[in-house]
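For this view, one protein chain was removed and the others were kept in their places.
Here the chain labels run A, B and C in written order, and each chain numbers its own residues starting at 1.
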């Protein structure tokens, strides 16, 4: 997952990058970093923590320059939060360079092994370091050519921002799996970001998406940017998970508003089968739009009968035995005064391991719900995503190991339905293709 | 505002108090503290910050005892966050004592002046220190008698928890302005809390509210508690603001679920006047239930067209001139893809100064909303609350200085309506009285 | 122990107080605090930690005013480092007040009990809070009279600085047990401090000591100060420990340079008995001056054969079994290349429990010392000091329980000698009396 942001030709570029990262905090809460260039030197600050904790006011003031790139890192099992923060920076043959990356390289192990065989040293576990090495080892004279050579050797889903002292290169893989958009700032500079919600906060207007396989070159002092199509655009496949739960509802992903898309998914769910129920109840916050769509389509009233506590901190104290299920309860509290004796449809965005759903159903039963009909605004997740979404192994994915009926039994619902893959793509719009590997196992890259 | 919690006859009382405070974080984010008694000695830890920041796992383990009281402090202009954290503790003639307090003493200045004349020293600005002094100066033999004597001298709205080494006294003022409820823990101990949402998290079941004017005495090792009616219960008046926006929606205040009550307020709003509109849009999160009620009553579709960012941190970097209105925008982002060209009804819980509403209306207009009909699920706030809600001075309260039409003009909406005081009380239920001082200026205490 | 400092009629009084406290860090490392008055309001900052950790540059700038008092707190067993930091501040009948205190009240329990009986509350364990209460409870019209009334009720060894919005009162008990001196700052303001080393750092010149039983009144804007003799000066007795180890060697205590005095104590030691030895070795740093005196008198060469590591931090990791005696070794390392096969005289300033001396002797033996003659530049400590020096209970004082020969055996030295009380007082100068309670048990106060 992760978020990337770039800013060029704008005063106080670090401040704009900071706000951009702040608005994309949902894409990664583990670490954050910003590199700025003042055309002579690249300065970087990166640390563990939320954006507002990583950067003080003074830090942002000290990151002087009219160019910046930034990154929010998502927590994944293997990584070292201190060492693996981005941007990754280095000195190499052409001077200073900084890179941020969102996505996953499918051939990273081969590339890494080859580089190591050739004598490279790796100081982190990040894919990004592969790309740095490939650029540094290229014999080409200009950075642009080196980048072209480097990305020709990597395979995967990625968005990359590469900053030299005077340029920012923005790249998207040939399938366009991860989103990347360009906006125009009030002062005429450009902002590049994973999600358009970053534009709204800083008053930027959406210009266009970076196309799949495209490399955009922004240069310090140039009002115009250049575009190079690195790969023939074929079958672009934006990741369906961006719509399902990853992007913020107010972002526009590939021309489609995420919130509205989720409402549609809920409507499609409602069309699948008719249930007699007193309420439609979302699992907040991500289930809310689909639940609204379900309610609207089915005519069953919508109730926010599960209350979410937004104060959940980083570290938390272990519950006693008597307080089992506390971890879910710390966030979600179903109201028995609303639910007692009721038949309800519960809408969630997905089921991964099934453990959280099981706890939610149990909490709803404790709160008195008489019938619980779980509806999931996505298909069954049967395969690990390898293109940048952190899904667990096959062994942990409940739908990879159990039928829908078995999952229903496990979580304890009275009924359970998922969207089919066709229903999903149909709701998203048949006019284009999507990355659906978690659902259909069609690993189209390699 | 603030939150209080007490735990007695329960193992790991500090852990239960911690979870209770965590679930009531919305009532105060400035400072937090817990005192425990192991029957020999009272130990206290209190600090600035959110509950999860104030207490480490080790801290909670070190706060050993089967009795505890705790407090979350709301930030108010005059106070010193380090010095004015609660519980307030002292040694006095009968030994150790700790007090937490939610509310406001109307006669605190007179009491303080009298105490100072008599030679008392004050180490903070808290009302609570007055009560400590009154207890310490009483000549009565037993703490219970001293408390009775002390509270006979104070006038105001308050909930008090007073802990000695072996007892907890829970008191509520004669009008019952601030809420205080008793729950039973899974291990048979008791929990006393400002809101019942604290019970849900720790698996406690609601027993009953502390009655207005009642003092409950819990004793270490006693399964039963005693009740003393300190003041004749007359005209109890729970604060209407608890229903309007202060309490968590999943709490039960004086027998009424807060969420359901807010849905009712929205319905009442919808009955006032008929509007042609495309959507009902809540100002999240507090406007959601009333917006649902409005939508249900009016038949106009409900849309979450304003997206809230929950990551807003403590300290934040000043926006540049070009990023005015950023403070509201950091939290709230109206979606133009949903709003563009639409007529909308916007539901908020109250208007205090009018500045936030003005910015929300402006952001909605920027997002393309064609008509904006603002509906407020509360009456106009014309008077400062003196009973424990931190409202600004009369000069700052927009409705104290402008007519509804003038407010509408100021905030830039196409229409504006508030609930009348009668509509409010009718929606809340005519069977009882409410503290409505902010709306009607009826300062019923003194 | 502890250190106090006061500054009046000097720009940036907080900065001068800060440097004063810094130079007196050896008198207390647990907590530090400064109160300033800008003649309207007293502002205080106090915290756990060393002076350089407690105050940031910004803190000192924000403590604005031309009057200040400050305090370094010594760590003692019973106290709570957060709550018991000084200055202690309060609002009372005449307004704001701040107090710092160095010493010990002998009748504090009686005073505290009486005050508690009268209804006072105590929020700390500090003697200082007694004095605050006595001042607050006085019926006198002016602060000066109230202070006189208050100190007439307390018995003990103390130096007090009391600051109102426009005055600083500096008091010393009738025996003058703890030191307190007045200096003149370069800009004409005054500084009052426990030790004259504070004057050196800020460029102040020594004016005179506050006399035993004297109260000095400094007033904002007044070039002159007033003096009131509160108690008839009788038998002043400065604490001998200030010379023995407590004061910094560069301080002048009651007209005598501490370093020179310690050299004299060493000379006296050398006169007691003649030893054949290769070197005189000090236990650094406090044993150095006496060892120099011993070497000079005896003609035996002085060697710094024990090296001290000054980086010892606050928290430290437990040694394994194989690393016993590590705590002393972390600080002190005897050099075997110097000591191997040698006969040495080791000079230390005192023996309290004997455990450290035992470890030092063992380390010296390991380093190859053939004969170890321990000489202590003070008499045997047989009684607890009750006048402000933190000595352990009688049971823990080795010389209270063992003869000199038994102590020698316990610590493992080849010979051991202390100064006699007469030798001590003779070396310090027979012209005046000293507080010698730890040595002779003559508790002259009460």
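Here are some notes:
Keep in mind that, in the parts below, a residue touches a chain if its C-beta (ideal position, glycine included) is under 8 Å from a C-beta of that chain, and two chains touch if they have at least 3 such contacts.
This structure is a prediction, so every number in the text was calculated from the model and none was measured.
The undisplayed chain touches these shown chains across the complete complex, A, C. Considering the full assembly, C:203 is the residue among C:203, C:412 or C:429 that touches the omitted chain. Contact with the omitted chain, checked across A:52, A:72, A:102 or A:138, is made by A:138. Touching the missing chain, out of C:53, C:390 or C:405, is residue C:53. Within the full complex, the residue among C:94, C:155, C:207 or C:330 touching the omitted chain is C:330. Mapped onto chain A, the footprint of the missing chain covers residues 88-93, 116-123, 132-133, 136-138.
Across the interface with the omitted chain, chain C contributes residues 11-12, 15, 18-19, 22-23, 25-26, 50-53, 55-57, 60, 186-187, 197, 200-203, 248-250, 252, 257, 259-260, 285, 288-289, 292, 296, 301-305, 307, 309-318, 320, 322-323, 326, 329-330, 333, 335, 337-338.
Here is the rule we use: only the chains that are shown with their structure count from here on.
Note on connectivity: the fewest chain-to-chain touch steps from chain A to chain C number 2. Centre-to-centre spacing of chain A and chain C amounts to 61 Å, using the average Cα coordinate of each chain. Between the CA-based centres of chain A and chain B the separation comes to 36 Å, rounded to the whole angstrom. Counting partner chains per residue, chain B has no residue touching two or more of them.
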